[in-house]
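I have a structure I would like to understand better, so I am pasting it below and will then ask my questions one at a time.
All protein chains but one are shown in place.
Labels for the chains are A and B, by order of writing; each one numbers its residues from 1.
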Amino acid sequence: MLASGLNGITLRVNGRDHELAVAANVTLLEALRENLGLTGTKEGCGHGDCGACIVLMDGHAVNACLVLAVDASGRDIVTIEGLAEGGQLHPLQQAFLDKGAVQCGFCSSGMMLSAKALLDANPDADAELIRRELSGVLCRCGTYPRVIEAVLSVENGINRSGGEG
Amino acid sequence: MQRIRPFGYHEPSTLREAAELLLAYRENARILAGGTDLLVLMRRLKVANAVLINIKRIPGLEGVTRHDDGRVEIGALTTVNILESLPHPGCAVLRAASRVLGTRSVRNRATIGGNVGRASPASDLSSPLITLNAEACVYGPLGERLVPMSRLFLGPGRPDLGVGELITGFRIPAQPEARGWYLKAGRTCGSDCAQAGVAVQLHLDGYHIREARVSLTAVGPTPLPAPQTEAVLRGALAGPEVFAQAALVAADEARPLTDFRASADYRRVLIKTLTVAALTTAYTGECTCSHQA
Partner (left out) sequence: MSVIGKSITRVDGVDRVTGRLQYAVDTVLPRMLHAAVVRSTKAHARIQRVDVSGARAMPGVHAVITGQDVPCLIGGMIADQPFLATDKVRFVGEPVVAVAAETELQAQMAADRVIVEYEDLPAVFDMEEALAPGAPLVHEQPSSYRRIAKCQAHDGSNLCHLHEFTTGAEGVERAFAQAERVFEDTFAVPAVSHTAMEPFAAVAVCNPVSGEYTIWAATDAPHRRLSEIAAALGIGSEKIRIIVTAMGGGFGGRGAAIAEMLAVALAKFTDGRPVKVVFSREEVLAASQTRVAAKLTVRTAVTTDGRILARAADMLWDNGAYTSKSPEVAARGGMTVVGPYRVPNISIRSRLVYTNKQPSGAFRGFGTTQTSYACEVHMERIAVELGLDPLEFRLKNGYVEGDSHFCGQRLTGVGLAESLKRAAASVGWGRQKPVVGPGKRYGRGIACMIKGTNTPTVSSCIVRLVADGRLHVLTSSVEIGAGQKTVMSQFAAEASGVTIESVRVSQPDTSVTPFDFGCTSSRSTFHMGNAIRLACEDMRARLFVTAASVFGLPAEGFDLTDSVLSHASGLTLGLREALKKMGARGFEFMGQGTYTPAGSPLLKRDPGNTADDSIFWLFVTHAAEVEVDMETGRVRVLHIAAAHDLGRAINPLNCIQQIEGSVVMGSSLALLEELKLDRGRVCNDSLLDYKISSSEDMPERIDPIIIESDNPEAPWGAKGVGEPAAAATAPAIANAVHAACGVWLRDMPFTPERVLAAIMAQATPEKTVDGHRSS
């Protein structure tokens, strides 16, 4: 069917449709970073081991380095750039700042999007579940305890309003 | 960062088209399902000259069907996260394995067909399917056939599939009064490929084990059925004594190799510990927390 050349795809990213022509070997991660300039999604390994490239696809956390752009066509993608709305930080973003869950920040987008997927599916996740569900995002700064605290604080509504901490 | 080199790419819309492409491209043809393994191999240049046959446009390969008589059918493209909450009562062993396969984001993409079809000795789903007496549904140029999971693997990376054949799904017979569990050990508490894994399925008659199925992961050239271990359990009174005895036999029955992930000796130690723990959990009931040795 499509043996070579470019494939026309439609990526719905952060609520906006983008028509792209990509080769089959282009990953969703490359399409986001290079075609759309959304560099908030990071590449840490290219093997799905580190989680820095995690985005939401139809609400599920996926490693964008392991998804071909052609397979993401027509799907609903959310990246870190789409988390804040109306000039307001998302409660998770605010909580990550307030609780010190961000250090170098390279894993932060993968961490926050994983946390969003978890909370959307499981608003009352306890610390153990958070620890397990976020274990696909590696953080060499070792910010995990802060991340867990930040996610729990969002659950408890402390940061629901995006207020100051 | 290493880029995936260009490859041939096809999106067949029917099984017949897929089989024709497999026939046409032979050893270079690769089925693209979840891609969580294949794309890594390609990026790491361990697979070259590949022609990818993306089967996600073929209808009917996704999802779980439960029949009234207790049989379950699982489409090859069903992602692992779906299996984590499989409602079928006798399938705890598959649920348990699904929960410890990779990370959350990998489970959201990886498929049961891909995990099994890759024929890795460390496949987390194959041993559970073996203990469930599952059959792989295979489609090919000559039509459809069913292959028992216990006979699907010829060696590492070598499923018993003819040219042009692909796995379309799995059939699990009814599992009345059965209890199972899967445990694996990795180098970390987080996700890892198994250093060793044990799947068990006990068919109980009161306190008696009427029938037992055991299969071992990452301790042989293929996911390894463990008939001698099963023989120890079969007909025995369930309990710590026979579990310990079975564990010794399982450790003996394993055929592990030494590599940088673990020594053969240590894999045997793990098999012993995991077998006791898996049997105990299977017998005493499902546990959602401890997934480690």
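Keep in mind that, in the parts below, a residue touches a chain if its C-beta (ideal position, glycine included) is under 8 Å from a C-beta of that chain, and two chains touch if they have at least 3 such contacts.
Quick caveat, the model's predicted, so the values are computed rather than measured.
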For chain A, residues in touch with the removed chain: 25, 33, 38-47, 49-50, 52, 79-81, 83-84, 89, 93, 96-98, 100, 102-109, 112, 130-132, 134-148, 165
Residue ranges of chain B at the interface with the undisplayed chain: 1-3, 5-6, 44, 185, 187-193, 260-263, 266, 269-270, 272-273, 292-293
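FYI, only the chains that are shown with their structure count from here on.
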Chain A and chain B: spacing of chain centres that average the CA atoms, whole Å: 29
In the complex, chain A residues that touch chain B: 1-4, 23-25, 27, 30, 43, 46-48, 51, 54, 57, 60-63, 65-68, 70-71, 114, 117-118, 128, 133-136
Residue numbers on chain B that touch chain A, as the complex places them: 1-13, 32, 34-36, 39-40, 43-44, 52, 54, 56, 81, 102-106, 108-109, 190-191, 289
